[in-house]
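Here the complex is missing one protein chain, while the rest keep their positions.
Chain naming follows the written order as A, B and C, and within any one chain the residues start at number 1.
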Amino acid sequence: MSDPTRLRDYGLQSERLLWPTKGPSRFEEELGVEELEQALGITTLEKAVRWAQTKSMWPDTFGLACCAIEMMSIVGSRYDLARFGMEAFRSSPRQADLLIVSGRVAHKMAAPLRQIYDQMLEPKWVIAMGACASSGGMFNNYAILQGVDRIVPVDIYIPFCPPRPEALMEGIIRLHEAHLAGIPPAYERKQVAT
Amino acid sequence: MSTTLRHVGRTRRWPVVGDAIYDGSRIPARVPTVLDVPPHLRDTDDVLTVNFGPNHPSTHGVLRLIVDLDGEEVVGLSAVVGYLHTGFEKNMEQKTWWKAITYPERIDYVGYQNNELVFVLAIEKLLDIEVPEKATWTRMLLCELNRIHSHLVFLGTSALELGAISMFWYCFRERENILDLFELVAGQRMHTRYFQAGGLAEDIPIGFFPEARKFVENMPSSLDDYLTLLDRNKIWLERTQGVGLLSSDDAIALGQTGPVLRASGVDWDLRRDQPYLAYEQVDFRVPVYTGGDVYDRYRVRMDEMAESVKIARQCVDRLERMEGEPWIADDRKVVLPPREELHTSMESLIHHFKIVTEGYRVPAGEVYVAIESPRGESGCYVVSDGGPRPWRVHFRAPSFAALQATATCSQNTLIADLIAIVGSLDAVMGDTDR
Amino acid sequence: MSDFSKMPGYVSTKEEHGEATVVVDRAHVRDACAYARDELGFNVLMDVVATDYLGWAGKGVSGYIGTASGRDLNAPMTQGLQALPDVKPARFSVSYHLLALRQGAPRLRLQTWLEDGDPVDSVVPVWPAADWFEREQFDLMGIRFHGHPNLARLLMDDDWEGHPLRKDYPIGGEPVRFSPAE
Partner (left out) sequence: MLSDWLPFLIYGLFALAIPASMIYFSFALATRPRRRTRARVIPFESGVSQGQMRPQRFTVSFYLTAMLFIVFDIEIVFLYPLAVQLHALGWFGFVEFAFFVLILVVAYVYIWRKGALNW
């Protein structure tokens, strides 16, 4: 496979794998359902470990700005992140698997953000929630980091300002699908020193 | 409406900083916002310096407090801010007036309607434009709903930090109802960008008033639920009463406004003492408590929520009678002409073109407008050179002043109380760092 | 509009949009603030704002069709102003917004004018609230406040050079790329 840096290289068309009645996705049709596992060379134990990891991915409370308010409301009773086993927002990076960068990252906050990312344990993922985290958003100026992927490898970018809780949940579901389909986290795909 | 100001008017003669600001003041003498470690502890090993840092669950955002602890007791404190400095004012100077209205909402992202309102009021004051009645009342309704929303977020998160975890889920259940109303009227839950210079962006959709009435009817019962949950809860009372004391003179000297000021016994509310929009035609009470501690700030905000529901009910009654009225001024130099008019009249086409490409021009001058946002007086100082872009915009942030009081409030408290104090000051970091 | 002429360092008064602005000489700022607080009863300092007037009215008055040097079509907002705004006495203005907590909520704007590098007396002894306001204006606009107990950068990083809100400070950020080709 060429340098595995883009999702397309893994052929994942982000079809829903969690959606049982959907039938095989194009990814499975290309490889044929029977020899899916031989083709990807993953053992059942590996798949079981991946399944376990997606079922309790604990996010780190990294609320920066307005997206943090929407991130809080996803824990509320209407959107209820507990359905994915993720309602335990850990405050220390040692116990967190997922870093949701929710809000605009000022240059002064870039160093703590990188330090917290380094202090998280593998396997770890990063969701850049909102336009400001993904690309600096409408603040194209001296104070804001133009996109979090300058300092941390990002798995999922979520547009909107602020993203609705459904949008954040869509991002989380896509992350679970990518992990279930065997796509390594961003720091491996982009060969970033953890 | 009570116009005599009881606690106010005692202007003291304040000696120069160095010795205590004035007799009885608890503001630290050397630097008003830094609590210095007392001399007998200064260079001993007993003092443990802890970073209540940018990524801390209880600092409501990216506030960093450098706390010196003697065991559990806070003996030194200095706040470091700027971890969310976004350069709003620089960006707004580069945008036309029309586009700049989008920015203020992101400053205080919990009370966003109020922020947008203060900038729009400043533009209208410079433009000297006459806003129709329906727009004024709708703005008042949305700002009061936003006040309830902001106090709910305060109550949810600060109760969560003190252990009343279920309060978070109750408050965010009510908050979702308010966000449904915002979504119904403006299309988006947060940062609705619904106010224009001259009125509203769109007319109010048909189904809004039944929904608003339904919310206004069953909100008071939810407020009573919160009171029964918290008000006789021994742990809550123990953790909040007598913690984070701020006297009325200290509050005035530190520039506190809003619930923090009213909890320290100063009867001051811009909605009543300097009415803007149509607050003089609305009947409401301003809650004032004299304790000046975390508990009284919580009580002020609870009563304010009840008052805001009353105001919202009066707004909905009044707005239902204004069915077909214009919702935006018709000064073509500033307000976009309606679409269908473009096909027929040439002037509208030219006005439309000028406003969209270059932006309307605001006459030269400088103006300072202040409103009562959920956190206190939110002001907006705008300087215009007559061009299509603001020359200078500066927002007076109530959270910025509120955080200056952390050093005064956290004298001889325990580190656990520090969480209650920072929660009760209800500072939003976007507002502080602009 | 009460008479402010007895204020120390009084220069001029302006009444516009219903707001009183008193221009005060730079050297007497602290006495003027102490006078405003003690005699006139403005006991709350709401805000300290510094404004940079570099290049004020620089665009000149535009003729009916474009400016004297022609109109730059691909930068639509370069057209000049319709009327030349009044000339400002100096480059920087520092405005103190004061409020009196009494009936009628009287407000006052104390304004001083200064060039780059001129110090202004800090008003922290008069209102402790000025501590962070002045630090922010020093950090973003570069106004030195004499006598401030702890004048250091507040919002920007401690090792940041330059004062971002000045008109000659570039806005930074990045040129926006609309297609990957660029």
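Here, contacts are C-beta pairs under 8 Å (C-beta built on N, C-alpha and C of every residue); 3 or more make two chains touch, one makes a residue touch a chain.
Not measured: the values here are computed from a predicted model.
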Which displayed chains the hidden chain touches across the whole complex: A, B
Sole residue of A:I100, A:L113, A:M169 or A:I183 that reaches the chain not shown, by the stated touch rule: A:L113
Touch residues of subunit A, complete complex, unshown partner: 45, 49, 92-94, 111-116, 118-119, 121-123, 193-194
For subunit B, the residues touching the chain missing from this view: 45-46, 48, 50-56, 64, 70-73, 414
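The rule is short, and it goes like this: only the chains that are shown with their structure count from here on.
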Selected interface, B-C versus A-C, where C-beta contact pairs are more numerous: B-C
Chain centre separation (subunit A, subunit B; CA means) in Å: 33
Distance between chain centroids, defined by C-alpha means - subunit A, subunit C (Å): 44
Separation of subunit B from subunit C, taking each centre as the mean of its C-alpha atoms, in whole Å: 23
Residues of subunit A engaged with two or more neighbouring chains: 108, 139-144
Touching two or more other chains - residue numbers and ranges from subunit B: 82, 85, 87, 90-91, 433
Residue ranges of subunit B touching subunit A (in the complex, touch as defined): 53-57, 61-62, 82-88, 90-91, 102-103, 106, 109-110, 112, 153, 156-157, 168-169, 172-173, 175-176, 179, 189-191, 429-430, 433
Complex contact set, residues of subunit A against subunit C: 107-108, 136, 139-144, 146
Touching residues on subunit B, where the partner in the complex is subunit C: 3-5, 8-9, 11, 13-14, 16-17, 21, 27, 30-34, 81-82, 85, 87, 89-91, 94, 96, 125-126, 128, 252-255, 257, 266, 268, 270, 273-274, 357-359, 361, 364-368, 370, 377, 379, 381, 383, 385-389, 391-392, 394, 396, 400-401, 403-404, 433-434
